[in-house]
Structures are given as structure tokens and as C-alpha cells.
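One protein chain is absent from this view; the other protein chains keep their places.
Going by the order they are written in, the chains are A and B; count residues from 1 in each one.
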Amino acid sequence: MKRKGFRFYLRIYFKILAQDLKSKMSYRADFIISTVGMIFTNIAGFVSFWIMFRNFPSISGYSYHEMLFLYGFSLLSVTPTQCMLDNNWNLRQQVYSGDFIKYCFRPINLFFYYESEIFDAKGLGQLAFGIGTLVYAWAKLGLAVTPLAVLKLLVFLAGASFVMAALQTAAAASCFWIENSFYVLDLAFRFRDYAKYPITIFSPVFRFIFTYIIPIAFIAYYPGMMVLRPSEVSLLSWLSPLIGAVFFYLAYRFWMYGASKFNSTGS
Amino acid sequence: MKLRKYFALTRAGIIESLHFKLGMFVMVIGNLLYLILVYFLWRSIYASAGGGSVNGMTFTDTLIYLVLATALFNFMEMYTVWEIGRNIQSGKIVLDLLKPMSYRRYLFWSYSGGFVTQFFATFLPTFIAVTVLTHGAVPLGINLLWFALSVVLAVMINYSIDFIVGTICLFTESIWGINIMKQVIVLLLSGATIPLAFFPDSLRKIVDCLPFQSIYNAPLTILLQADPTPAEVLPTVAVQLLWAVGLTVVSSLFWKCSLRQITVNGG
Partner (left out) sequence: MDEIIRINHITKEFRVPDRHEGLRGSIRDLFSRSYHTVHAVDDISISIAQGEIVGYLGPNGAGKSTTIKMMAGVLEPTSGEILVNGCVPYKNRTRNAQNIGVVFGQRSQLWWALPLVESFRLLKDIYQITDAQYDEMLALYRSLVDIEPLLHKPVRQMSLGQRTLSDILAAFLHDPKIVFLDEPTIGLDVSMKAKIRTLIHELNRRKNTTVILTTHDMGDVDALCRRIVIIDKGKMLYDNDIEHLKKFFGAYRTLKLRVKGDLSEQAKRIAAELPECSVSANENWISVLVNEDKQKVISVLSQLQKSYDIRDMQLEEISSEDVIKRIYEGGVV
């Protein structure tokens, strides 16, 4: 047997992805309605944002377009979770019905195998929306478009997306312990909406909580500042990709631990 | 005698929702976090507006409005669309249709247990907390009676809308897409996320012609009025009543016609 390295997994992922997209086409109506639903969600989010802030020149020292930048950044950083970890939403039912066992017999990483089964293509609508918002805000703010800025954006977006992925993975894994973990997952999903505001609106206590305990400030604020206001970033901004990676690793271990526990409940 | 069979369903619902103890705990935490966010967000907005009242609402008004809107949401959101959709896909709907009451009523009363638990677990504590914390900013008088009446009508309207959207699931497999569209539209246009008073005039005119504002905006506006005269409240309640009756009729008819259509085509 050959060793199963990164390239092996990458190849498998794209093969499954291609098959999944092919089969999605056979449910075309569902695909279209879901995509429209996703676009609706984004439009509604944007309209709420616009209604709230259109009358005010700045909120806690952040201009409308700076807020918009963070908003777009947060949309982009939750997109990988939306697209690639969507099967987490089904985990609860699979565990509850015992069907989860069928994922446990393959000679590849369980988490990978489970998540690879579904690629949520409608998340790509969100991706487009996020890019649009970000580019618009970027232009309005007159930020320079240098290779360094773009590189920074990509690196810190990647780090930020690990944070959301970690939150969602850990929340989904809670179903291995508690019934109706839907609420937990739903809560993690709602964090997505909280992440788009600058953390400076909160009092120091909650700034601390949202940085160190429920690290949603790492979904948009800290990494986003690297591009938005490069001159006044804190150490936490610099560390955000590392924090994201570590946090995701812990969430992944938690998920795997839960899966091993699932099997020992007997069914 | 007739009510007893309905109460049996209520009781079963209460037992079921109590089993989800951690789910409940998490839901409370989630709401708390949401309210914290709402508090700081609007505090910043009011701070940048220079204090006082914006669009005729003070900071306290807005806060009470949004907190109670969240409590109302937990109380009213019964995931009816999901339930209908799932029952259709799994085929369980056939069993439910055989029950000696109309499906529309059966589903409503099955969920009424959830209403009762949610009322005591979230709405009542929130209401009391808000009343105590704001030192009497919530007027306690005749408006409470009108509010209660208004909430009952809101529940009817909300359920009818859910049921209409759920009926659409008979025709398409896309439960997620349909549900998410319904949810974002209702939450935004009913004033659950932002008080309608903040909406720009043109948008406000459109929203006033739609049934959604009767779900959250109507009862909450009534609640915030101190000692309203019947003349002040009646127009709002009358509009609610119209929508409640109209949508109940429409949803029942739509269900009946759809069911006939489906059974004829053997879908």
C-alpha cells in the first residue's frame, strides 16, 4: 500500500467533487432554488446593513465603507466552511440514525471522507457576493492595489476561514454527546453574522470574550485590519493565521474524538 | 372533550422538548450572545447619532423592541416548513394525513407543546428581565392586553405563512432553499431584525402593504405604547385580523388544492 499523502487526498477530493457536482445537476430545480435562497440571504443581509448604517457617517470610528469592507471580508472567510464543511449539518441525523457508521470502514481519514461527500456549490454565490462587496469597499476607500496587499488579503483570509471552520466543526461534533445539537450548530452559524462588526463596539469585557473565549473577532476584524488599516494593527492581527490553524486543528481532534465515542455507544 | 386530544399533543410536545436539556441551555446562551451584540451595536449607532432619539425611537425603545423581538422569534419559530418538507420526503405525511384531524391543525397542535415550553423558558423570563432592568420603560397597563391579543394574531399569521411555504414543498424537493428564502424575507420585512421605524420611507410604504409587519412590528409597537386608547391600537389589530383570517383561508385552500393535484398526479 502506498502512503497516503496530501496529493492523494487532494486528488480524491477533486474526483469526489466532480462527481458530486455532476449529480447535483440531476437535481436542477433544487440547485436553482437553493442558490436563489442563498442570494436572498445575502441581499437581505446587505439591505439590513444598509438600513442600519446609511444614516451615520461612522460607527465607533469606522466609516461606512470600512464597515462594508469587514462585511465583505467576513462573507469570504465563511465561504470555505459553507462550501466544504456543509455535511456537518447532516451529522446530527447520521449519528442519531446510526448511519454514521458507514463512513468508518474506509481506509482514509474519517473527517476528510465524511466532509468530502458534499460540496455546497451554492456557497459560490456567497463567494461572488463577498468579492463584489470587498472590491466595492476597497475602491471606495481608495486602498492601494499592490501585490503585497493582495497577498496579505489572501493569507489572512485563509487564516480567518480556519476560525469559522473550527467553530462550525466543533459545534457539529457536539452531536456526539448531546441530543438535538441543532441549537449548538445554529448558534455557531449565527456567529457568522456577529463577526462582521469591528470589535471596538464592545466593552472591554466582551472584547476579551470575543477574542480569547469565542474567537469570532478572528473571522473578520483582526485579519481584516491587516489590509484595512495596516498602520495600526496589533500583534493579534499578525498572529491570526496561526491562531486559526491551531484552533481548527483542535476542533478537528474534537470531532474525531467524538466519532470514536459514537461507536462506543452501541447501536 | 374535543380539546383533550389537542392537549394530549401539547403534553407530548412538552416532554419531547424537555428531553433536549442541553439544547435549551445552548439556546439561552445563544440568545444572550445575540442580545449582547444587539446592545453594543445599537449603543454605537446611537452614540454616533449623538444620542437622543433616532426615527422617533430612543435607545431604550429600540433595545426593548429588539430583545422582545428575539424572544418572540424563539416563541414563534416552529420550523414548520422543515417539518412539512421532511414529512413529505420521508413519506410520514401519509400517516399524518390518516389522523382524524386536518393536517394543518394536527401540525399546529403538535407544536403547541413547544409554544408552551418556549413561552415559559424564554419569553416570560426575557420579558420580566427587560421590565426590571429598564426600570419601567415597558409600560405596564392596558397595552399588555392588546399585546397579548396581537401576539395571538401574529402566531396565526406566522403559522399560515409557514404552512403556505411548507405546502410548496409538495412540488419541489428544495426544502432548504424555500425555507431560507421564507426566513430571511419574514425576518427582515417583519421588523424582527431592525425596527421598521428605521426603514427608508419608500421601503416602509411597501412593507406596510405586506402581511409580515403584522408578525413582529405590530405587537411590539403596541407594547411600547403607554396607555393606548382603542382608537390608537384598533387599526393595527384590525389589519392583523384581516391578514390572519385571509391567510388562514388561503393556506387551507392552497393545501387542499395542492394535495388533490398531487394525489391525482400520483406524486
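FYI, a contact is a pair of C-beta atoms (placed from the backbone, for glycine too) under 8 Å apart; a residue touches a chain by one contact, two chains touch by 3 or more.
Quantities reported herein were computed from a predicted structural model and do not represent experimental measurements.
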| item | value |
| --- | --- |
| Touching residue (missing chain; options A:12, A:32, A:131 or A:209) | A:12 |
| Absent-chain contact - pick from A:104, A:135, A:150 or A:246 | A:104 |
| Residues of chain A (touch criterion as defined above) contacting the omitted chain | 1-2, 4, 8, 11-12, 15-16, 19-20, 22-24, 26-27, 98-99, 101-102, 104-109, 113, 117, 260, 263-267 |
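The criterion applied here is as follows: only the chains that are shown with their structure count from here on.
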| item | value |
| --- | --- |
| Between chain B and chain A, distance of the C-alpha-averaged centres to the nearest whole Å | 28 |
| Chain A partner contacts - residues on chain B that touch it in the complex | 19-20, 22-24, 26-27, 29-30, 33-34, 36-37, 40-41, 43-45, 47-49, 54, 172-174, 176-181, 184-185, 187-188, 193-194, 198-200, 203 |
| Touch list for chain A against partner chain B, complex | 27, 29-30, 33-38, 40-41, 44-45, 47-48, 51-60, 178-184, 186-187, 190, 194, 197, 201-203, 206, 214 |
